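The complex appears here without one of its protein chains, the remainder shown in place.
All chains are identified by letter, namely A and B, in their written order; residue positions are counted from 1 within each chain.
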Amino acid sequence: MRIKKYFLIVFFIILTNFSFAEEKNLQNEITKNLRCLICQGQSVYDSDSEFANSIKSLVDQKLKEGNSEKEIYEYLKVRYGDWILYDPEFSKNTYFLWLLPLLLFLFGGAIILKLFNIRKN
Amino acid sequence: MASLIGFYSLVLGVIISFIITFFSVKNFKEPIVFDKKIIHFSFLQFFLVLISFLGLIVSFVNSDFSNETVFNNSHTTKPLFYKITGTWGNHEGSLLLWLLVLTLFAVLFIIKSNKQPTRYRILTLLFQQLIILGFFIFVLKTSSPFNYIYPVPNEGLGLNPILQDPALAIHPPILYLGYVGSSIIFSSTLAAVVLNYISKEWASHIKDWVIISWIFLTLGILLGSIWAYYELGWGGFWFWDPVENVSLMPWLALTTLIHCILVLEKRLLLTSWVVILSISTFTLSMCGTFLVRSGILNSVHTFANDPERGLFILIFLFSLIFMSLFVFFFFYRENDKTDYSIFFLSKETSIIVNNWFMMYFLSVVLIGTTYPIFLEVISSEKISVGPPFYNKLIAPFLIPFLFFMAIGPKLKWVKSDLSDKIYLILFLIISLFLSIFIVQNFKIEFLLNTILITFAFYLFFITVRDFVSKKYKNLSQNLAHFGFSLFILSILFNNIFATEVITNLKVGDTFKTEKFNINFESLSQKNKQNYKSIVGKLIIENSKGSIEVMEPELRIYNQPNISTSEADIKTGFLNDKFMTINIVQNQEYFNVRYQIKPFMIWIWFSILLITSGGLISMLKKKYEN
Partner (left out) sequence: MKIKLLPITVTFLFLIFFLVFFLGLKNPNIYKPNINEKKEIPFFTAKLFNSTTSINSNEIFVGKNFYLLNIWSSWCVPCRYEHEFLIKLNKEENLKIVGLNYKDNVKNAKNYLEELSNPYDISISDKSGLIAIEWGAYGVPETFLIHEKKILKKIIGPITSDLMKEIKELINL
C-alpha cells in the first residue's frame, strides 16, 4: 500500500510541473487530414514538397479569411477529388467502410451469446 | 562468382524440396519411426539457402555490379555496414531472407518437436515444404536476386538514403522472423486438423511458437516505428500507412491467439476458433506481403512494382487460403463432448471478450486498408482512408477493452466472484479524478480523452497493485498488461500535450514565443563519405533561462541524388525535443520545425515491457519443466 501512495505522489508532481499545451493549432489539424499528391504516402502536414507547402499556406490564408474547416475540405475536394481527404466522408461510397466493422462487432457479440451458454452464477 | 554459387545453391534447394517431399510422403505412409533422411535433407536445404544468401552478401560487399540486384541497390561509396544491410533492403534480397527464415524454422521445428507424434511432425513439415517451395518458385521465377547484366556497369545506382539507417538495417530480419514464424503455426495447425490432434498437449506445444513469432513481430514493428519517428515526416511514429497496417494485422491475430490458446490448453474450449486464428495469422502475413509487394496500394514504402510478382503472390496466397478452407471443412470435427457452458464471471468469459474486441480492431484495420481497392474496382472512385478513420473507430472501443484488461486477470478459471474486491471500484474513482485533473478541458474530443485516460490509469493502478500484492504469481501477464496501460497513457499524453512551432528562419533570426526563444545561430557544411551534410545550429532558450542546442541536419546524398532531412532529437525522461530544418525552394530562409513531445521514450519502453511479458512467460515454462 505504501508504495502505491508514493507512486501517486510522484505522478502528481510530474503532472503539475507539466506545461499544458495551448489549443491545438487548427491549421495543423487540417493539414494532417490532407493527403499530399506528390509524396502520395504522406499527409500534407508531414510532407515537404512544393505542393504541400502551397496547400499549407492556402489553409492558413483560408482560415484567416474566416473559412471553416469544412469549407476548406470542400474547396479542395472540388479540385482534387475525395482522394485528398484522409478522413472519408460518410456517403454512399463509404457506408460499408464505416459500418462494416461495427456490424462485424455486433455480429461477433451475437455469435458469442448464441454459442456459449453463459451462466450468471 | 559469388552470385553464381548463390544461384546454383538456390536451384539445388528446389531439388532438395522435392526430395524432402518424396521421403516425407513415404514416411507418412509407414510412420514407424521418424525418417532421419528428412532431418538431413532439411538441414541441407537450410544450408543451401544460407550459402545463397551469403553469396548475395558477398556480391554486395564486393560491389559486384554484374549482379542486377547489387547494381540497382548499391554503390561503391556506400559504407560497408549499409552495403551488407542493403542485401535485404530491396525486394529480391528480402525475399531470399524470407526463404532463409522459412527453411530455418522448418529445421527448428524438427529439433523442437521430437516429443510429438511422428505423423503429425511429418505432415507439418510437408505443409511447411509446400510454402517453402512456393517461395522458391517465386524467388527464382519473378524476383531472382542473381540476374546477370552485361556489359558490367562501373557504378551502381545506390540505396535509397532513407533506408541507410541502423534501425532499419535490422528491422526486416526481425520482422520476418515474426511473419515467417507464423508459417510454422499455420503448417502445424493444418497438420493437427488433418490428424485430429487438436488437444491440450498440442496447445501447449504450439504456444511457444506463437509467443516467439509474437515477440519478433512486436520488436520488428517497434523498430520500424522508431525509424519512422526520426526519419519520416515530422515526429509521428505511426501513420496508419498500408505497410504499417499490414504488420499490425498479423500482430493483432497473434495477440488474440496467445490469449485464446490458454483457454484451449486449460479447458479444451474454442478449438475451432484457435484453428481459424492460427490459419489467418499466416494468411494475413501473406496478404500483407501481397498488398505491399504488388504495388496495389500506394504507401510510403514501395518496392519496385511488377504486376507479374503481384499476380504470383496473389495466386499463391489464395491457393493457401483455399487449401486451408478445404482442410478445415473436410477434416475438422468438433469434439461432441465439449461443454459450452461457461460462467459469466470467469477467466474464459474475459478471454472471449478480449478476442471479441481484438477481432473488431483487426476488422477495422483490414477493412480500412483494403476498402479503397474494393471501391475502385467496383465503382472506380478513389478515396483515401487515413488516421482519422482508425482513430474514430478504435479509440472509443479501447475504453471497455482497457476495463476488461484490468478485471479479466482477476477472474479464475471456470468460476469466481469479485464481491470482496472493493478496491476495484475505489481505483476507478481515483483514476477518474486524476484524469479530470490532468485534462482540465471539457470539449467533446477531450471528453473522450478524459475517459480513455481514466481507464488507462485504472489498468495502470490495478496492475501496479498486483505487482506489489501478488508476489509475481502471474508476472508475464501482469507485465504485459501494465505495459499496455503505460503505452496508452504515453500515447494520449504525447498527443494532448505536444507543443509545436513551425516557422521560417534565416541564419541570425530569432523566433520568440511566450515560453522560449529559438535562435538560428549558424550553418555549417561538411563532406561525408557518400553525402554532403549541412548542419544548422539553433539555440533554444526557455523563459527559465535554460539553454538547449539543437543541430538538425540536411543530407544531400550523391547516389541516388536525394536530399534528406535528419531531425535532431534530444531524448529526455519526460519529453523529447525534436527539430528539423528544410530547404524552401528559391528562398534564403529555412523551414524550421520544433516540437516538444512528452513521454516519447515511454512509448518505446512500454512496448518493450509488453514484449518482455511474452518472453517471461516462455522462460517460466522452460524453468518449470
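The working rule: a residue touches a chain if its C-beta (ideal position, glycine included) is under 8 Å from a C-beta of that chain, and two chains touch if they have at least 3 such contacts.
What you see is a predicted model, and the numbers here were worked out from it, not measured in a lab.
Novice: Identify the visible chains that the left-out chain touches across the whole complex.
Specialist: The undisplayed chain, in the complete complex, is in contact with A, B.
Novice: For the full complex, which residue in B:31, B:310, B:388 or B:572 touches the chain that was left out?
Specialist: Looking across B:31, B:310, B:388 or B:572, the contact with the absent chain belongs to B:310.
Novice: Of the residues B:117, B:173, B:295 or B:572, I need the one that contacts the missing chain.
Specialist: Candidates B:117, B:173, B:295 or B:572; residue touching the omitted chain: B:295.
Novice: Tell me which of A:61, A:91 or A:117 is the one touching the absent chain.
Specialist: Of these options, the touching residue for the absent chain is A:61.
Novice: In the full complex, which residues of subunit A touch the absent chain?
Specialist: Against the left-out chain, subunit A lists 37-38, 40, 50-51, 53-55, 57-58, 61, 78-81, 83.
Novice: Which subunit B residues touch the hidden chain?
Specialist: Those residues of subunit B that touch the unshown chain are 290, 294-298, 305, 307, 310-311, 314, 318, 321-322, 325, 329, 373-374, 376-378, 382, 585-586.
One rule holds for everything that comes next: only the chains that are shown with their structure count from here on.
Novice: Give, as an integer number of Å, the spacing between the C-alpha centres of subunit B and subunit A.
Specialist: 22
Novice: What residues of subunit B sit close enough to touch subunit A in their complex?
Specialist: Touch list, subunit B to subunit A: 232-234, 236, 239, 241, 298-302, 340-344, 349, 352, 356, 359-360, 363-364, 367-368, 371, 375, 379, 381-389, 392-393, 397, 430, 434, 437-438, 440, 461, 464-465, 468, 496-500, 502, 515, 565, 574, 582, 584-585, 591, 598.
Novice: With touch defined as at the start, can you tell me which subunit A residues reach subunit B in the complex?
Specialist: 1, 3-4, 7-8, 11, 14-15, 18-21, 25, 28, 32-33, 35, 39-43, 45-48, 50, 53, 81-88, 93-94, 96-98, 100-102, 104-105, 108-109, 112, 115-121
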